[in-house]
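A single protein chain has been removed from this complex, and every other one stays in its place.
Just so it is clear, A and B label the chains in written order, and each chain counts residues from 1 on its own.
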Amino acid sequence: MNEALLQVENLKKYYPIKGGKFGKVSETVRAVDGVSFSVREGETLGIVGESGCGKSTTGRMIMRLIEPTEGKIIFQNRNIMELSKREMRKARKDIQMIFQDPFASLNPRHTVGHIIEEPMIVHRMGDKKERQKRVEELLELVGLNAYHARRYPHQFSGGQRQRIGIARALAVRPKVIIADEPVSALDVSVQSQVLNLLKDLQKQFHLTYIFIAHDLSVVRHISDRVGVMYLGKIVELSECEALYNHPQHPYTKALLSAVPVPDPDVKTDRIILQGDVPSPAHPPAGCAFHDRCPAAMDICSKEMPMLKTLEDGRKISCHLY
Amino acid sequence: MFYYSIKRLLMLIPVLLGMTLIVFAIIHAIPGNPALTILGTKATPEAIHSLNRSLGLDNPWYIQYFSYLKDILSGDLGTSIQTHTPIASEIWPHLAATIELSFIAMIIAVFVGINAGIISAWKQNTVLDYTAMILALIGVSMPVFWLGLLEQWGFSIKLQWLPSIGRDDIRNSVDPITNLYLLDTLLQGRFDQFWMVLRHLILPSIALATIPTAIIARMTRSSMLEVLKSDYIRTAKAKGQKMVWIVYKYALKNAFIPILTVIGLQTGLLLGGAILTETIFGWPGVGLYIYNAIQYRDYPVIQSGILVIAFIFVMVNFVVDLLYGLFDPRIKYR
Partner (left out) sequence: MPQASQAQLDPSGAPAKSPMTFALGEFWKSFRKNKPAIAGTIIVLLFIFFAIFAGFLAPQGINDQNIRLKLQPPSAAHWFGTDDFGRDILSRILFGARLSLRVGFLSVIGSIVVGTLLGIIAGYFGKALDVIISRFFDILLAFPSILLSIAIVAILGPSLNNALVAIAIVNVPVFGRLVRSRVLTVKEEEYVMAARSIGMGDARIIFQHILPNSIAPIIVQGTLNIATAILDAAGLGFLGMGAQAPLPEWGKMLSDSREYIQTAPWTVLFPGLAIVLVVVGFNLIGDGLRDALDPRMKN
């Protein structure tokens, strides 16, 4: 296996809530609470979880779009957290991002050509002519036409806009792309086209993806390894097929049992979770999942389980193992 | 509610401090030596030097500011150059005159403005609505001083219905107790004088009320239009309640918050407009006091006059903030 290109250690983001008398910090929301994982060169790491579990925050913290409260992000043997603002801006050349909402992430006042060219202007790549040539190449690369450069985002469909977003991310030849729910705003029929495009581009340019999504089947389709998040923590991380075929953590099992199966004759044992996801401001003591876990034991409400590595290389955070 | 009030009160402190700093800066930014202004151009250098020392003007500015702050907190607003009297002792009659005038103007503005707005919204797109809104537009565009002059010309000079100058007749002046003349004449049982004072109030208070009336009318109309469209109004209508009843009871209650905000903001306009109105109508309020001080370059009076008016404005908005909760149960005091 390749060595880790990007390594995240004990990443945390706490938001203080001001309230109570005279604006004292009354409580803290632990949006991300000690996440660690590593990504190898050329692979796709999927991150799944329900909305509000902290997966998007994690993605944005890797780019330092949101400043982490604590933790290390090591990229190519350098801790990104120690970079100055200016160095960080340069480092973003190597890590790019694709956003969820193709309608909101493109400035409606700029032409598509300008949107794709902008990263190259920012990183001072080539002269105007070279950049425009590259814009045209990129447009064709993502399955659009060179003449689309003169158009504005509102003249494109959602799928086309997401292709524009991908072209923008590719413009500066990054090594890592963080895709934050890149297809969840798209029609199902368009989703697979965009996913296949992402796969092709990965092969062609040897890209590394961190793929964040709530849709389990989408993640399965594209990922080599998958991490499952619950309330700001990774509960299980493993090879994709192993995770989907033999889920170990009770939460993963419950999530997978909720995926609809195309064949109506197949009877699945659906695990229905009790209650709602607790507020990240008041996570339950011990294991954050214990109050909804069908297999909860006494220890679960007292002690927080550590992330353990099982024999098959799977990482899991549960007292059952 | 209690904690909220305390918190709001504490938040006032930086604003009030900033106000004193600005007012302090004004007097110190004015070109020329204050001692020279006080003593006149024929003063000897020694006299200027000793006055400088006794005024503390040879100290660095922050020391001067702190002693200024100390003076204000102990109720010392400085001494008028013109009359050589402490401003704190001579400002109250002026302040009372301005309060009386502004209060009456606010009552007019709220009463006329809210009713005009409600009727406009209720009879939307009728001649009544258009007339009210055109009047409101002209109202917000009206220079107060011009309107005042026209009133004097029409109602005092031509028609001779109402007095155009001052708070009372010189030959029949009110014996001040609180200096709020309407109150004083009532306390003394002088109903003839009460009537006289009221007649003096009519023209200036209408002039002063014009712009706030127009703004309140426009604001009321648009917030009423929104409320009248809502489901609970339709329900009330369906239940067969009388429209007048619905409009005034249900709708007004919900439209009151934005209106309250405007009233809070209008107080500033009213107090600012007072300087123009009082100048025209010879109304002996703080506005005229400041205006006369400007003519005489009586800087301590300008300084303290502005400070007092700004202080009142800030306090009115503080009270308005607290009143929100009484009218809107959705606002939680945290």
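Quick note on the criterion: contacts are C-beta pairs under 8 Å (C-beta built on N, C-alpha and C of every residue); 3 or more make two chains touch, one makes a residue touch a chain.
These figures come from a predicted structure and were not determined experimentally.
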{"item": "Per the touch definition above, residue among A:Asn10, A:Asn107, A:Ser217 or A:Ser279 touching the missing chain", "value": "A:Asn107"}
{"item": "Of B:Ser50, B:Thr131, B:Ser222 or B:Thr235, the one touching the omitted chain in the full complex", "value": "B:Ser222"}
{"item": "Identified contact with the non-displayed chain, of B:Ile107, B:Leu137 or B:Met243", "value": "B:Leu137"}
{"item": "Missing-partner contacts on chain B, residue numbers", "value": "14-15, 18-19, 22-23, 26, 29-31, 137-138, 140-146, 149-150, 152-153, 157, 218-219, 222, 258, 268-269, 271-273, 275-276, 279-280, 290-291, 294-295, 299, 302, 306, 309-310, 313-314"}
{"item": "Contact footprint on chain A, counting only the chain that is left out", "value": "60, 63, 65, 88-93, 96-97, 99-101, 104-111, 118-119, 122-123, 145, 147-148, 150-152, 154-157, 160, 165, 168-169, 171-172"}
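Heads up, the rule we're going with is that only the chains that are shown with their structure count from here on.
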{"item": "Chain A-chain B separation of Cα centroids, rounded to whole Å", "value": "57"}
